[in-house]
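Only a single protein chain was left out; the remaining protein chains are all shown in position.
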Amino acid sequence: MTDSSKPTMPGVSRRAVLAGGAALTASLFAPKGLRAQDFPTAAVNTTGLAVTDDTVTIGILHSVTGTMAISETGSVQAEKLAIEQINAQGGILGRKIEYIQEDGASDWPTFAEKAKKLLVNDKVASVMGCWTSASRKAVLPVFEQYNGFLYYPTFYEGLEQSPNVIYTGQEATQQIIAGLDWVNQTKGAKTFYLLGSDYIWPRTSNKIARKHIENFMEGCEVVGEEYYPLGHTQFNSVINKIRLRKPDVIYAIVVGGSNVAFYKQLKAAGIDMTEEKPILLTISVTEDEIRGIGGENIEGAYACMKYFQSLENDNNLEFVKAFKEMWGDDMVIGDVTQAAYLGPWLWKAAVEKAGSFDVDKVREASPGIELTSAPEGYVKVHENHHLWSKTRVGRAKADGQYEVVYETADLVEPDPFPEGYQ
Amino acid sequence: MFAGYSMGELTAIFAMQGFAGLILFSVFVLMALGLAIIFGQMGVINMAHGEFMILGAYVTYLVSHVFADIMPALFSMYFFVAMALAFVAAGALGMFVEWAMICHLYKRPLDTLLATWGLSLILQQLYRSIFGAREVGVTIPDWMMGSLPLTDMIEVPINGIFVMVLAVGISIAIYVLMFRSGWGRQVRAINQNRVMADAVGINTAWTDRMTFGIGCGVAGVAGSAFTMIGSTGPTAGQQYIVDTFLVVVFGGAGSLLGTIASAFSISQAQSIMEFFLSGSMAKVLTLLVVVGILMLRPQGLFALKLRK
């Protein structure tokens, strides 16, 4: 009972890395593999982590069952891809990455339980995982208590900065402000209707959006703000309210199954997003979600985030190719999936910079880590454990992809505790 | 809230809001009819009701792909085929489940709740294994996704009208089945007195199987129709279960008319409150009112005059 769980490794044995893709990627992701004998285990692992002479074990902690499995599947796939690519290049400090995958089952106590299992029983060197804010909040005390190290991929509400977490997605201000400014300056939008699912991320994001609209955007106003329970499927009443208020911008942060219902009903109600007004601006719909919504139902909407599958740089073309080779041609890649893909690479870079797997040393080495090979382009880890990244606006096309219509000139600084937005 | 709007605009909004309420009403009717048959007539608590609906949705998804690949010319019509197949598939699964599970549990109605909850877990996992954890996008024929402009300002979603017509059609069909057919007479007889029904020669086992099958089949059709307005994923069915049970119980189990009346009152209440309040609070208030009324009138709006 005590050690009933030998690491199971679905994926690795089943799916051999396709040599071509791996080699191509290997050439992209410098530096070349290091040799294990140059880094004796006793020296690189002083805290009893699961590191042997030729392997290092990490954890993957996402929901593969329950309501969140819909969203988290992509993250798991991206993380496995990154791990395989790193292994194909010779691993980290000459050690192959092995992983133990645990199922959070969309249930926050289970997340906490599994996180503790990974850290205490399995002694994993780092964990790629979590998706919702609630799951992160549940595991956070566990990571801080047992000094684990978590790479968290989702764009989220901010207001957090843990020494034990690297946030590879954008925090709220990074994602929101650039998009609002853009829609105001290029589309002349003045009135906004804020709408969201009822939990902390949409509420906090809309709070920041409202402050920005009211305090920093001249002549702009919020004409409505509303929240619906998660899983709500009837939006005809709110659509009528939107019609009544005639906002320039519908700012929607609806998530999960509600998303599908919302956009289908919006379209059926005759609100045509391909026309000039109203503009629909969302921060919650990635390419992943569009698969469920149907491209024809969301065509013309704008999304503001840091990554779109359609980005045309070499890193991204390689990444998309490798992802499809590993998981199938019909896969789509959304913002969070890409952010999840960064996790193992950022960890690799930090470990190699530190020359050690010890969490304390990896943490110390993390700020300032740069990744020139990220699919989204260049990213850099900030002192506050978030990433510098560009923010982009994409317009949804009928085929389910976004056409990038705007990107910030510079990297946007992460600011999880934004002054003036509290 | 209404300052600064012209009379015409307000009329238009209220008209459209009225339609929104009617659409919600139709959705509730579709969700609840299948359950009303199973729960009301057989006393079985089918917690897998939502999963039967999702089965219908997945059938629709598959049919849409078959049409798109094999006979794209007829794509605009595939939905009717899909609904028929959804009925057959969900009904067949329902009959199988009745044969394998439910028929052993008629004496223990609360146990059907546990067994069907287990069934719902299994179905969810099967959907996940077969179709993947992600939601699937069901492409709806273009003619169903637009809106119909009645006047300059009043627009009505076509899929809403479609759902309304479907709800009315199925209600009438079930009414005819229950009250104008031999089968319906048998079902009602069994509901009133199973032993006597058996004694006078009604094949109760077969009638039960048919009843359960038809109830599940109606759920399948509802699921098929909901691909137009909602999501299709392994766990999407769970979203419907509370609302559905409340509608049936509020109407008074055993009374189809009651189910329709309760769907109407709950949907209107929710729709009106959603318009004047924020979404979450509207939902809480609606549920509270329903539960409050149920506490005062536990037998529901329309109860059969039957002593237990």
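The chains carry the letters A and B, assigned in the order they are written, with residues numbered from 1 in each.
Please note the rule applied: a residue touches a chain if its C-beta (ideal position, glycine included) is under 8 Å from a C-beta of that chain, and two chains touch if they have at least 3 such contacts.
Note that in this section contacts and distances are computed from a predicted model.
Of "NADH-quinone oxidoreductase subunit J", "Ribulose bisphosphate carboxylase small subunit", "Amino acid/amide ABC transporter membrane protein 2 (HAAT family)" or "Aspartate carbamoyltransferase", only "Amino acid/amide ABC transporter membrane protein 2 (HAAT family)" is the UniProt protein name of the chain excluded from the display. The chain not shown here makes contact, within the complete complex, with A, B.
When the full complex is taken into account, the listed residue touching the unshown chain is B:F245, out of B:F212, B:F245 or B:F264.
From the options B:I45, B:M178 or B:M273, the residue with contact to the unseen chain in the full assembly is B:I45.
For the chain left out of this panel, the touching residue among B:V81, B:L105, B:M144 or B:L177 is B:L105. Here the missing chain is touched by one residue of A:A36, A:L140, A:L195 or A:I298, and it is A:L140. Within subunit B, the residues in touch with the undisplayed chain are 39, 43, 45, 47, 101, 104-105, 107-111, 113-115, 117-122, 124-126, 128-129, 238, 241-242, 245-246, 249, 253, 280-281, 283-284, 287-288, 290-291, 294-296, 298, 308.
In the full complex, subunit A contacts the hidden chain through residues 1-2, 4-5, 8, 10, 64-65, 101-103, 105, 107-110, 112-113, 116-117, 120-121, 132-134, 137-138, 140-142, 145, 157, 159, 198-200, 203-204, 207, 227, 229-230, 417, 422.
Everything that follows uses one rule, which is that only the chains that are shown with their structure count from here on.
Our note on geometry: subunit A versus subunit B, Cα centroid distance of 36 Å, whole angstroms. Listed in rising order, the residues of subunit A touching subunit B in the complex are 64-67, 69-70, 73, 198, 226-229, 231-234, 236-241, 243-244, 256-261, 264-265, 267-270, 288, 290-297, 400. Touching subunit A in their complex are the following residues of subunit B: 5, 9, 13, 16-17, 19-20, 23-24, 27, 125, 128, 132-140, 142, 145-147, 149, 155, 157-160, 226, 228-236, 238-239, 270-271, 274-275, 278-280, 283.
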